[in-house]
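Excerpt of the complex: some chains, original placement.
A and B label the chains in the order they appear, each numbered from 1.
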Amino acid sequence: MMHVLTMPLLETIEIHQILHDAQAFLNGDRWMPNRETFVANLFFEPSTRTKFSFEVAEKKLGLQVLNFEAQTSSVTKGETLYDTVKTLEAIGTNIVVIRHQQDHYFDDLVGRISIPIINGGDGCGHHPTQSLLDLLTIKQEFGTFEGLKVVIVGDIRHSRVARSNAEVLHRLGASVWFSGPRSWIDDSIPYGNFIDIDDAVEMADVMMMLRIQHERHAVKMVTTQSDYHHQYGLTIEREQRMKKDSIIMHPAPINRDVEIASELVECERSRIFKQMTNGVAVRMAVLKRAIEKGGLK
Amino acid sequence: MMHVLTMPLLETIEIHQILHDAQAFLNGDRWMPNRETFVANLFFEPSTRTKFSFEVAEKKLGLQVLNFEAQTSSVTKGETLYDTVKTLEAIGTNIVVIRHQQDHYFDDLVGRISIPIINGGDGCGHHPTQSLLDLLTIKQEFGTFEGLKVVIVGDIRHSRVARSNAEVLHRLGASVWFSGPRSWIDDSIPYGNFIDIDDAVEMADVMMMLRIQHERHAVKMVTTQSDYHHQYGLTIEREQRMKKDSIIMHPAPINRDVEIASELVECERSRIFKQMTNGVAVRMAVLKRAIEKGGLK
C-alpha cells in the first residue's frame, strides 16, 4: 500500500526499511525525486512539532509545499474531506499529509483517491510517524527491540501514541507495560499489563511518558496537577532510581511538572529533543516511500 | 491593461491567447520569468480551490510566493486595502492576486498601484480566472463556442461566475440560458433567457451548475434542500435525458444532493475535477501575461 495510515498496516519489513532510510538521512544521505512533486499538508488540529517536522522533511527533499489551514478553507463552507482532497489531487498535489480529529478519517478516502495519504494523526487513534520516530530513537540507543522493557505512562486511553506504539513494540519483540492512573488504562489494548510507576522506573529500559491531553477529555482530573505528578509522574526522585542506561521519552508538547519534572526534560537520559530531530528523518523516509510507491519518482 | 480584473475588460483576442497558453502548459510547455519574481496571494475570504490553484500555478512558474492571511495581518489594525497593497509593492512584491468580499474592490487600486493585480474574485461580481477555466474546459470538449447551448443553473443573483460567464459566452458566440428558481434569476444580465430545468437538460450542450451560496444570502430558501434538488437540481433522472455528448460543469465546492446528485459528481459527463486541473493551467497563463505586460520578465 502506498499510504501510511496506521502502524498495524505497515509490515515489519517496511518498518525496518523506513528506519534504515531515516538513519541514512541522519547520516547525511541525500535523495530527491526526479520530477517536481507537490505535497499538501492538511492540518485540521493545532500542531507545531508534527506540522513543521513534515514541512522541514518535505523541503529537505526538494518538494513543493502547500500548507492548508482548515480555518481559511472551503471546509468552512461545509466541504467534505473527500471533496477537499479530491480537489487537491485535481490541481496537481502528488501527496497529502493529513491530521484530523476524526478517528479513521482516511476510511472515506482510501480507494477513492489516487495519491498517497500520510496520516499525521487521527482522533485518538493512530499517529504512525510518531511511532516510527519513537522506534528510531529506541533503535539508536539499544540497537534492537528484542527483550527491551518499555513502560508507557499516562493518558493511555486518549493517546494515539500509546496504541500504535504498544502494538508495534510487541511485534518487534519488546515487552510493554502501562502505568498511570488505573482508570486511564485502556484494557482494550492487548499488548501489555499495568505496572505501578514506582516499580516501573526500576525495571524499564525505556520510560515512554505521554502527554495529558487536557484539550481532549473534560479533565475530570483524577486529582490536582501537583498530586498527579507526585502519584504518577516522573519525579526527580524516581528518575534517580532508573537503571543506568535507561532512557526517557515524551512525544511533547510537555506539561512540565505534571507528567515529568521540568528539570528532567533536558536531563542526560532524556531523548525528548532527539526524538524531534529523528522525526524529521523518519518523515523524509516516509515521504520517499510515498513517492516511490506512488509512482511519482 | 496589465491587470486581470473582469472578463468584459479582457479583449476577445486576449482571451484566446490565454486559453492557448493554458492548453500549451497542459501539453507540457514550460515557461519561467528570467528574474526572481514575487507574488502575494491576498485572500480575504475562505477558499481552497482558487487559492491553492494559484499557488500551484505560481510555483510551477518558479515564482516566490507570499501567502497573506487577512486574520493575522495589519488589516486587523484597520489598515486599508490600498495601504496593504502599497506596502506589498514597496517590499518587493511583483504581482498581487486578491480575493475580497467587496464588489469592485480594485477600483480603489487601479492607477495607484504599479504592479499587476489579478482578481481572484470580488464580492458577488467577477471571478475572471474561473470564467477562463470554464471556457478552456468547454473549448477542449467542443473545439469552438459558436452555436453551443449553455445553460447556467442556480443562484444567478449571487454568483460571480454567472455574470462573467454569461457575458463572455455570448461574446464568443454561444447561446446562454438561465435556470433555477425564478426569483433567483437576475434580469439585469442581458445575455440569456430563463428556461425550465426539465427543458434545459434535453437541449443543453453544457449544463453549468452553480453553487448555492449559503454563506452569502440569508437562505430564505425557496424550499428545503431536498425539494430544491427535486425541483431545480441536476437529478439522476434528468442527467439521463441529457444529449449524448453534453457535459456537466460546476465551480465547486459542491453541495452534494442539492444542486447536483452526489452520484453525478464524478459521472462520465462530469468535467468538475477536470475544471480544477484546467484552473491551474489558466492561472499559469494569466500569471505569464501579468509578468510580460507588467514588464517583469
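To be clear about the criterion, a contact is a pair of C-beta atoms (placed from the backbone, for glycine too) under 8 Å apart; a residue touches a chain by one contact, two chains touch by 3 or more.
Predicted, not measured: the structure shown is a model, and the values here were computed from it.
Here 2 of the identical protein chains are placed; the entire complex in the file holds 3 of them.
Heads up, the rule we're going with is that only the chains that are shown with their structure count from here on.
The best fit of Cα atoms from chain A onto chain B calls for a rotation angle of 120°, in steps of 5.
In whole angstrom, the spacing between the mean C-alpha positions of chain A and chain B is 40.
Residues 43, 46-49, 51-53, 55-56, 59-60, 67, 69, 71, 214-215, 252-256, 273-274, 276-277, 279-280 of chain B are the ones touching chain A in the complex. Those residues of chain A that touch chain B in the complex are listed here as 36, 38, 40, 64, 66-69, 71-80, 83-84, 86-93.
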